[in-house]
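Missing here is one protein chain; the remaining ones are kept as they sit in the complex.
And now, chain A:
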């Protein structure tokens, strides 16, 4: 029966319409909507399954399903040995995680927010980042530090700091900052597979936001290379560079500016260190103007580094005006809503800065 059916099918698609209805129908590649949270969850699930050396530890990651539910369902699936609840002792459990990585495992060390990583920063920098160098190549540290970074909503001064600049400063660390779900999944998987310490700066406000996941991104082997930025929107008038949540803000600003004939090229950095300066340079050599956007403080920040690198490279001669940095206000994060709203870049600040840079 099956053989005759195959004969029929091989005879081509121009056969009886009734047969076409029974034909194997290849559907178009189906994109799905997936939240950043689910994308991170999927990334960890796939990597835990793929490599038994991978494990997750942190506060509330197991039985509570994750403080922000990013690790939901993982403890039920993988058990106590792979998903580990720690006491509230960052310096302690980070040290344990680094040691585990040195001994051959592949830990994912979760910080409930990166503000708490300050308690453990000596382990991240001195034990993880520098060891391969100090040992002249003898001892590698394949570890991932992940968690939400930057401002949330109303969590005030001690819980709103952006650590992109702090970690981006250190040789020996790789630092990634995903924006959408594809970024989140692809970068986290790359981070877990990377042989070096990688800091993954997520964003709590993006966890619940759904984004389109291409069919390619749904695959179990989908990774995004660390160190490569992505052009989210093409344009000729001006280049906007951002990471994490502010990529979305830039795209919103670009949509408004397009109505006035200003076409922004929006670059999603994806990786803070090593930074893909080449993509920024190529873009600036086309548009002649650059605005950087970040949530962190201005002094010694991501924008400051981009300015310096542009100035040191070939793109400098193509600038028609100085680079503009749009950043968080240089103050600790206030609690009151009106003050908090004015402490961070809004879409209107980006639009204002673009026009000022273009002298419009």
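Methods note: a residue touches a chain if its C-beta (ideal position, glycine included) is under 8 Å from a C-beta of that chain, and two chains touch if they have at least 3 such contacts; residues count from 1.
Here, contacts and distances are computed from a predicted model.
The protein name that UniProt records for the chain not on display, among "Autophagy-related protein 101", "Mitochondrial ATP synthase epsilon chain domain-containing protein", "Coiled-coil-helix-coiled-coil-helix domain containing 4a" or "Pyruvate dehydrogenase E1 subunit alpha 1a", is "Pyruvate dehydrogenase E1 subunit alpha 1a".
Annotation: of A:131, A:287 or A:324, A:324 touches the absent chain (contact as defined above). From the set A:42, A:71 or A:115, the residue in touch with the chain omitted from the display is A:115, counting the whole complex. Interface note for the absent chain: among A:91, A:231 or A:277, the touching residue is A:91. Of the candidate positions A:73, A:154, A:274 or A:314, contact with the hidden chain is made by A:154.
Chain A meets the missing chain through residues 59-60, 63-65, 67, 85-92, 115, 119, 152-159, 298, 324-332, 334-339, 342-346, 349, 352-353, 356.
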